[in-house]
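Here is the structure we will look at, set down as structure tokens.
A protein chain is absent from this complex, but the other protein chains hold their places.
Per-chain numbering from 1; labels A, B and C assigned in written order.
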Amino acid sequence: MPTDAQQACFEAGIKFGSLYHQFAGTPVSPRSTRSLETAIAESIENQPFCESVTVAIDDDAVAADIDHENGYTELSGHLMEVEMRIAYDSVTVRTRMAMEDGYPLMKLVEVVDGRDPDGDVPADTDATN
Amino acid sequence: MPTDAQQACFEAGIKFGSLYHQFAGTPVSPRSTRSLETAIAESIENQPFCESVTVAIDDDAVAADIDHENGYTELSGHLMEVEMRIAYDSVTVRTRMAMEDGYPLMKLVEVVDGRDPDGDVPADTDATN
Amino acid sequence: MPTDAQQACFEAGIKFGSLYHQFAGTPVSPRSTRSLETAIAESIENQPFCESVTVAIDDDAVAADIDHENGYTELSGHLMEVEMRIAYDSVTVRTRMAMEDGYPLMKLVEVVDGRDPDGDVPADTDATN
Partner (left out) sequence: MPTDAQQACFEAGIKFGSLYHQFAGTPVSPRSTRSLETAIAESIENQPFCESVTVAIDDDAVAADIDHENGYTELSGHLMEVEMRIAYDSVTVRTRMAMEDGYPLMKLVEVVDGRDPDGDVPADTDATN
């Protein structure tokens, strides 16, 4: 049987894949970044176990990506940063997507099991196994 | 050579296909309908020749479509009505997606050439404003 | 009332927008280009009035677009050429997406009304079959 922590990480991954492949390709310009950020966050927050989503689309990167006369580009990983918090039973998972070495990377930031008697989980006594 | 009116209708179709296939499948619930409407409209308005887009997601239909414990459904044609106005040179096209016989239908509502003195709509009483 | 030719152009645009926004963002590498071409074509050919779709994904362009260790990229307009034939009543429309000035452009190539005795293409030498 998968553990609660493993289930929580699986759910966190689902949200990230969903977010990326639902919204990548959306036409975007500096004048539509705010509404798109809000819609993405509120949409994914509908999914089960998803506590919070924040999306920050980089207006300067969007503007720089617009390379032709039409005045817009398509949403892609290098134009946004995303943070999510997933809760599955007693486990909370934090995830983040940001640029790393020129490539948008989805990462597990932290996996915390709130039932653990050793508390908030100091880095040197990782309770997440 | 395609006429300006034909080009305008082609552009109108592109916007409709884009809107539908970019956003269909987006997780949606009654608490996220307004942000999704705004993001869809502002996103598609970025595309060339697209003068205006209005999206109305039906909260009651969304609520009725939620048939399991998770509390959300996926955006689909039967949950929204869309109107668009496309302008290509002197031609203005109005389009609309709405339910017809239980199926969401994308329709050309009106094609008006502002330069055409013999057109259905005289230039000085342009019905497209 | 929109003409048949205008309806045909609207339908042609819908197919193009659908194709692009359904499949843009799909993970692709040189070893998966053929299956993706086939699936895109067969999928869009399901849509009404769509007679034929051909999709050619450029393996060299895909390979050149892979700029990190993961070995794949995301499908985008600059990686493929698309041709479609739409038939609406007596009107046949040919469309094409290809790179132009560094940007993937969707174009109406030809609009032919088979019933039109004064058209560019006489019905008995219909170039659209």
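Just so we're on the same page, contacts are C-beta pairs under 8 Å (C-beta built on N, C-alpha and C of every residue); 3 or more make two chains touch, one makes a residue touch a chain.
Treat the numbers as computed from the prediction; the structure is a model and nothing was measured.
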Chains on display which the left-out chain touches in the complete complex: A, B, C
Hidden-chain contact residue, picked from the options C:Q7, C:Q22 or C:S76: C:Q22
Which residue of B:G25, B:P48, B:G71 or B:G114 touches the chain not shown here: B:G25
Hidden partner interface residues of chain B, rising order: 20-21, 24-25, 67-68, 70, 74, 76, 101-103
Positions on chain A contacted by the hidden chain, ascending: 2, 5-7, 9-22, 95, 106, 108, 110-111, 123, 126, 128-129
Chain not shown, touching residues in chain C: 18, 22, 25-29, 31-32, 35-36, 38-40, 42-48, 70-72
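Keep in mind that, in the parts below, only the chains that are shown with their structure count from here on.
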Classification of the chain A:chain C interface as same or different, half of numbers criterion: same
When chain B is superposed on chain C by its C-alpha atoms, the rotation angle in degrees, nearest 5: 180
Most distant chain from chain B, judged by the mean position of its C-alpha atoms: A
Separation of mean Cα positions, chain B and chain A [Å, integer]: 29
Euclidean distance of C-alpha centroids - chain B vs chain C, Å: 21
Whole-Å separation of chain centres (CA-atom averages), chain A against chain C: 33
Shared-contact residues (touching 2 or more other chains) in chain C: 20-21
